[in-house]
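Complex shown without one protein chain; remaining protein chains in place.
First chain written, first letter: the chains are A, B and C, and each begins at residue 1.
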Amino acid sequence: MTNTVLSPAPHLRTTKTIETAMYSVILALLPGAAVGMYFFGLNAIRVIALSIVLCVAFEALALRIRGRGMEPLKDGSAVLTGLLLAMNLPSNSPAWLILIGCVVAILMTKHVYGGLGYNSFNPALVARVFLLISFPVVMTSWPEPKSFTLSLDTVTKATPLGDMKMSLLLNGNLGDIANMSLMDPFIGRLGGSLGEISALALLAGGIFLIARGIITWHIPVTYITTVFVMTWIYWLLDPVKYASPVFHMVTGGLMLGAIFMATDYVTSPITPKGMIVFGVGCGAITVFIRLFGGYPEGVSFAILLMNAATPLIDRYTQPRVFGYPTRKEAKA
Amino acid sequence: MKGGMARLILVLGAICFASGFGLAMVYEITKEPIAYQKKLEVIRSLAAVLPGLEIDPDSQYRDLAGKDGDTVRVFRSEDGDGVVGVAFQVIAPDGYSGNIYIMMGVLPDGTLGGIEILSHAETPGLGAPITEERWKGIFKGRSLENTDLRVKKDGGDIDQMTGATISPRAVTGAVKKGLEWFRDNRDNILSAEEASS
Amino acid sequence: MKGKFTGGVHPNDSKDTRESPIQNLPLPDELKISLLQHIGAPATPAVSPGDRVLKYQAIAEPSGYVSSSLHAPVSGTVKAVEPSPHPSGRLIPAIIIEPDGRDEELDLSSSADPDLKKGPEAWKKMVGDAGVVGMGGAAFPTHVKLNPPGDKPIDLLVANGVECEPFLTADHRLMLEEPESLMGGLHLAMEMVGAKRAVIGIEANKPDAVEKIRSMDLPAGFEVEVLPVMYPQGAEKQLIYALTGREVPTGGLPMDVGVVVQNVGTLAAIFEAVTKGRPLVERVMTLGGTMPKGPGNYRVAIGTLLSHIVENTGGLEGPAAKIINGGPMMGQALAGFDSTMTKGTSGLLVFGPGESRVLKPRPCVRCGTCVRSCPVSLMPHTLGSLVEWDQFDLLEEFHVGDCIECGCCTYICPADRNLVQWIRQGKAELITRSK
Partner (left out) sequence: MSGYGVEFTKGLWSENPVFRMVLGLCPALAVTNTVVNSIAMGLATMFVLLCSNTVVSTLRNFIPDKVRIPSFIIIIASFVTIVDLTMAAWAHPIHKTLGLFVPLIVVNCLILGRSEAFASRHPVLRSVVDGLGMGVGFTIALITIGAVREILGSGTFLGYSVLGAGYTDMLVMILPPGAFLAMGALLGMFNAVDHRR
């Protein structure tokens, strides 16, 4: 009789835990990672493995320093951060670059703020932006994708978005980009970060996550739609200067960002309404940076900026509590 | 409280007066050196772009109409036979961030004596190598005739640096425009008499 | 199917006892009838130790408007009135009766109205005298609910046959086995509150009950609505919203939107009280969970020791690790089987060791499932964190008072956070502060 558990209600708990979510996201990232491995070969495998191992190692170190025990190591968040970071790096990233990225992601962005749940910015994204600002040359030399090879030699090549920005600066028009086949970036046969090259594989992962209820449709759909609609409007206004919306869909880190980074639980709004605001905001900032900014790609910056706005969004998008007058009723 | 008020005014006034007096003195002392430093700056840049030629920036210049209706101050180095080199400032508006100010020296035959970056706000490390001697040195002796003044990436002859294309491209473009302006206004720039501009 | 309320969760309904007909349990050797059976003030004992009582005889009187009387479930001798274990975990005074085995009944003919001639006002009094309380779990005195003030016209009576708590099947069996009492009680309740329409809401996982009630030739104004299986579909305000689209305003009661909700068990008890004059001395409850050897639905006298129920149904498979009074979502965990049946005990669930662990809350990862599952659209993660970090001042801004403590947020939380418990703490703290 003395052995009964006297915990408060409810006595039933769902089987979906943090681990479920983390490992589902990792699973959903695998198609994208696999495409990266196929086109970038051994190099990609090296980057992914190193990034994951280092992130887990630093997570363990941080937990040790903070005296938290190794229990949280099992939640998979460090593995996920490592994988996401790797997918945001060029496939020829040197080891020291990955090391710095992991330090920034795990120590500076996550554990300085208190570990999983307390960080206000997406660790992998902060690491990516830190590296991009610190080492722009290394971070923007993308190897050309080719079918699977064991060779570590690479030829670097600009991304379609980079080409577009250059051409605009130089000639005031889109140049070759206007006529390129959009099937290549859709499948993944164009330059870019390791994990962002295949819109198709990333979309598949996104559909899996939404179907399994790990993420909701709000952020990815509003994010991608906003980018589509805005680039479409500009394209209609001046197709010489602005690329087609489909081009913006399939190039750069949009899919990776919208599906896997913007939806990060910890750093995105919690209410459905807030998620929509967040998605639209991310989309608008991405478009502005891509079309008018100094950098060719704006997904990382857009998401980080909106991460900063998340507490504010949450505060102003509280759902109407049951039994309270709706806004319309309150006015009447 | 009247007396108190008077004292406040008095004290504050005294402090202001003392401070004003002190500052006036410092200003007098530093006026000359500051003016000299500013002149020195121009002289240095002129010496860099027209090596071996002497110019007094206070007198040897002429203000001419630029391409876009602006005024260009052209510093001119003369010897007994006429102008042996000119230098003027051009602006590259299309860098990463903000204008890049460039001083360029041109010899009468239209070849470059050299270029000097006066100021820029490019990202350090990424765009800033344009200030390095080994890059600026490329321009010496170049002219519109002997060189395709575009960066190699765009099919020209000027070597851009690894990774950074935008800043060198901006500078190269500005220098090319400057040379074109020189070619189109050569007679006016080199003429002995003040043009009626 | 009708529309649904926002939020909610889908725990496995585990209604393993749905096929078990209602059985009577043998009378125990001792009954401990707690004076606190319901929401409101405890009843005042009307008997003294040594008194002989007959079955149905009143043994305690209501001590206020929101209070209810108690009756003897058997004939026997009052042994004592002394503090006894209560499901809440506290010791509450209880009237202890030793049955004499003769089961002599009080003559109820004078207080019965078999032909339904006395009219609504008399019926209300009969229901009150019979000590009927809400049998869905909260045990609110029914006569209070049946007596809405004149300025709140009631147009709809809702019979709550949802039984959304997993494991519980008592209401389900009642609907199947005693639909006449239920319908009779529904008619009476409608007359008492003046409602012209009645809706019987049943979750879609009880198709046989729906069938049964629909086959009863429902008169005009009666409807059976099948509702999606979704916890907490049976919560009053959520049920009303799902059935009618009406929202009970914050701090308000169903009567504010012209509705009175009664549990199906309560309606049956009303019917018994009015037509037979029979007070509420027993109820149907579900014995469930994984450990009982004889799970099923039993009609048990109020005051029966829980251990008696377990022993007389074959005992347990092994040691009990978790004992729940009520359903798994809102019921209380008990330290043992030494407390007694009350009028609100809808179930007794027993689980074994491996099925119950104490969960250590982890930091919130802000996944948002609690927000989406909250049937009143609160932000449980915020409320929970505010209490966790002692930020009580902000609780009211986030409408802590509107929480119905259904437990959805805690059920769904992937970080094992005890959100609803923190919210209860927060509410308690606010009450202490306002004093």
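What we mean here is this: a residue touches a chain if its C-beta (ideal position, glycine included) is under 8 Å from a C-beta of that chain, and two chains touch if they have at least 3 such contacts.
No experiment lies behind these values; they were computed from the predicted model shown.
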Visible contact partners (per top-of-document touch definition) of the missing chain: A, B
Among B:Gln37, B:Thr71, B:Asn146 or B:Ser191, the residue in touch with the chain that has been omitted: B:Gln37
Hidden partner chain, touching residue among A:Val5, A:Leu61, A:Ile100 or A:Ile207: A:Ile100
Selected residue (touches chain absent from view) among A:Ala9, A:Ala78 or A:Val138: A:Val138
Hidden partner interface residues of subunit B, rising order: 4, 7-8, 11-12, 15-16, 19, 22-23, 26-27, 29-30, 32-34, 37, 40-41, 123-126
Missing-partner contacts on subunit A, residue numbers: 96, 100, 108, 112, 130, 133-136, 138
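Following the convention adopted for this analysis, only the chains that are shown with their structure count from here on.
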Whole-Å separation of chain centres (CA-atom averages), subunit A against subunit C: 48
Geometric centre distance via CA averages, subunit C-subunit B, whole Å: 87
Interchain centroid distance [CA atoms averaged], subunit A/subunit B, Å: 44
Residue numbers of subunit C (touch at least two other chains): none
Residue ranges of subunit C in contact with subunit A within the complex: 5-6, 9, 11, 89, 166, 237-238, 241, 247-252, 319-324, 328-337, 349, 351, 353, 356-359, 362-369, 371-372, 375-379, 381-382, 398-399, 402, 405, 407-408, 410-416, 418, 420-421, 424
In the complex, subunit A residues that touch subunit C: 1-14, 16-18, 20-21, 72, 75, 114-118, 216, 265-272, 275, 314, 318-325
